[in-house]
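Only one protein chain is missing; all other protein chains are in place.
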Amino acid sequence: MKRQTLALFSAALFATASASTQAQSAYVVGVTAAMTGPAAGTYAPVIDALKAYIDHVNGRGGVNGRPIQLVIADDQGEPSRAAANAKKLLNQDRVVLLINSSLSSTYAPVVADSKRAGVPLLFAGSACPKETYPPADPLQFCSTAFGATFDSRAALDFIKSQAKEPVRLGLAAMAIPLSRGEIDFAEGLSRQVGMTPVDKQITPPPTPDYTPFATKLKDANPNWVWAWSPWISQVRTFEAMRRLGWNGQYVAWAHLNAEEDLARIKDPGLFVIGSNAFFSDDLPIHAEIRAVTHRANLKHPVSFLAEGFVAGLVIETAMKGAAQPTAQAVTASMNNLKVDLKGLRGGPLEWTKDNHFRTRQYYRVWRWDASAGAARRVQDWVAVDVKQ
Amino acid sequence: MQTAVNIAVLASIYALIACGYVIVYRTSRVLSLAHGELMMLGAFGLWVTIAMFDGVPLAAALAALLLAAVVGVVVYAALMRRMTGQAVLAAVLATIALGILLRGLAVLIWGPTERHPLAALGWDNPVFELPAGARISAIDASLVGAAILCYAGLFAFLRFSPWGIRMRAAGQSPLLAAQRGISLHVIYALAWALATLTGGTAGMLLALNTALDQTMVVIGLKAFPAALVGGLDSLAGAMLGALIIATAEVLVIQFVSPLLADVVPFIVLLAMLIVRPWGLFGTREELDRV
Partner (left out) sequence: MPQPHESGYFRTDYADDWRLLQTRGQRGAALAGLALACIFPFVASPFLLDLANQVLIAVVGAVALMLLTGYAGQVSLGHAGLMAAGAFTTGILARETGAPFWIALPASGVAGALIGFLFGLPSLRLRGLYLAVSTLALHFIVIHAGQEYETRRGLSSGVVIDPPSLFGAELIDPRLWYGTLFVCAGATVLFALNLLRSRTGRAWRALHGREPVAEALGIPVAGAKVSAFVIASTLTAMSGSLFAYYRGFVSSEAFSLFLTIQYVAMIIIGGMGSILGAVLGAAFVTLFPYLIEMALSKLPGGDAMSSLVFAVNYAAFGLVMILFLLFEPQGLVGIWQRVRNWFLLWPFRQRPLK
């Protein structure tokens, strides 16, 4: 009797011990994101899609036999909360990879904390900081589709290829430093490529009426306008200009809302340039995204979810290359990464030790085709090498 | 000319929102800082009625207006009624807290994604040509029309109808009005209903114009200086204040720098507070009655 209880007891102890070691061997990934708050519309879909994909991967048995454990902390777009989240994720949850999907004002504290802990930091869905471009900071990585300076270059190249007459370029930004910086850069670049920048409008974030700003922009009489800012500012400036009777062509960055809004606005003069494929392409990966997110019961429109899936594929591949669930192994794996995105972008996403943005950036341009009643591709994948 | 049109539209937006502040303050001496959120709630109400009255847009619009008025009565009955008699600051803080609660509930119920009621209603937004090359869209024109209608209606109501006169009496002297047999609770509930009605109209039109999301709340705060500049207890003042603020904002955008657009209303407000704190048409005693 005594021996039986002793055997049972030690068996139970052994079971719990092995169970706890099992749990410890998961890849713990921390996320600090603007899940709610005014900026949530841009970042919450990314993280929701990411979570759905990671759950799907775990359902298939995980990576290297281990599950990926996602710990999501909401920072509401506020830097102090992001700092607190970073501290908690790094010190308490002991994550081996930290993800930031929030406003650029949250970057500084998260970067500082992850640097101190020696944990790699991935920007997914949030703007890529300069430190991910070559020569890259050892611990900062970025999988987000848009990237400063390269986007403007690609957009101006596109405008140049399409313009049938000398280009009078209007520029639109939002009153946040990132957008303003990019549009300032675009202004200088436009002069170099022979365009005339006629006006630059900077709109403050939530405005009841974009018409006064659009009036100023329209009065300068541009025939092309390039806008690089959060989707709201881009599209409402465009709509206001159209209402004022402007007939030119407008190029904007294809954020998450682009596919849906092209169908809503139905204006052939609105071009969107982006790095993520549209869901209307109906590739096998798009069907997979639909299935996974339907199972997860996500409330967002499906076309918003490509960015989150890209992040999910990147993380899955990164973890596959990390034999041990440690920060060093993950960093080493990410320093030499090639992710097959299955058509979500123009090609694979490749990271090297010096380049944590990607070795090649691909761009497509779409516009609304009224006769076809659908969005049509105006320019197929153009590859741009990302060098120093 | 386009500038004048822009000013008119912006002034109408501010005026519609400001008259809500004024009605509540004039009647019950409470500054409702939840007005931006109530505006947003009115717009979400439209979204709800669109789903309810699928295919009959006009019914949806009317039902939304009715819903907005009912919300005002509920806000009064559930919260503000208990704050009457307490310190004014406490009542203001209660409205701030209410605004926070409503914002949280809105995200919980409807989520953070942007919505497009105009597309959902199946309506179009055509543009009209005006003399001198100016253009105005249909919804912008209806904003101006709604503002004029609301103010004309409120003036007539307060001046000629029995309930309007009772409301003015309650605003001037609650004690005497109560002794005269006027039910103060009903008057205050009516004031809140009118405020949420006009605010909700503004919210709905704004949502139809651009889109429905959480950022609308900030616009409510920007309209607040319009009410103060004109005088917190004067409707005519609210209209004039809205015009002044809108003019300042559009002219600054046009000729100085678009980045100051957010801060111009508050600079004008500050200037007014320094020079004439009770506003253009406000009554002077308001200053000390806090």
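By written order: A and B. Residues from 1 in each chain.
Heads up, the rule we're going with is that a contact is a pair of C-beta atoms (placed from the backbone, for glycine too) under 8 Å apart; a residue touches a chain by one contact, two chains touch by 3 or more.
Fair warning: this is a prediction, and the values are worked out from it, not measured in the lab.
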Of B:Met1, B:Met52 or B:Leu93, which sits in contact with the chain we cannot see?
B:Leu93
Missing-chain contact among A:Ser25, A:Asn64, A:Ser105 or A:Gln379 belongs to A:Ser105
Since one chain isn't shown, list which residues of subunit A touch it in the complete complex.
35-37, 40, 44, 47-48, 72, 74, 76-80, 83-84, 87-88, 91-92, 103-109, 112, 116, 129, 175-178, 180-181
By the contact criterion defined above, which parts of subunit B meet the unshown chain? Give residue numbers in ascending order.
31, 79, 82-83, 86, 88-90, 92-94, 96-105, 107-108, 221, 224-225, 228, 259-260, 262-263, 266-267, 269-270, 273-274, 277-278, 287-288, 290
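Convention: only the chains that are shown with their structure count from here on.
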What residues of subunit B sit close enough to touch subunit A in their complex?
2-3, 6, 9-10, 13, 107, 111-114, 116, 119, 125, 127, 135, 137, 140, 206, 209-211, 213-216, 218-219, 222, 249-250, 253-254, 258-259, 261-262
Which residues of subunit A touch subunit B in the complex?
36-38, 40-41, 44-45, 175, 201-213, 215-216, 232, 236, 239, 243-245, 257, 264, 299-301, 304
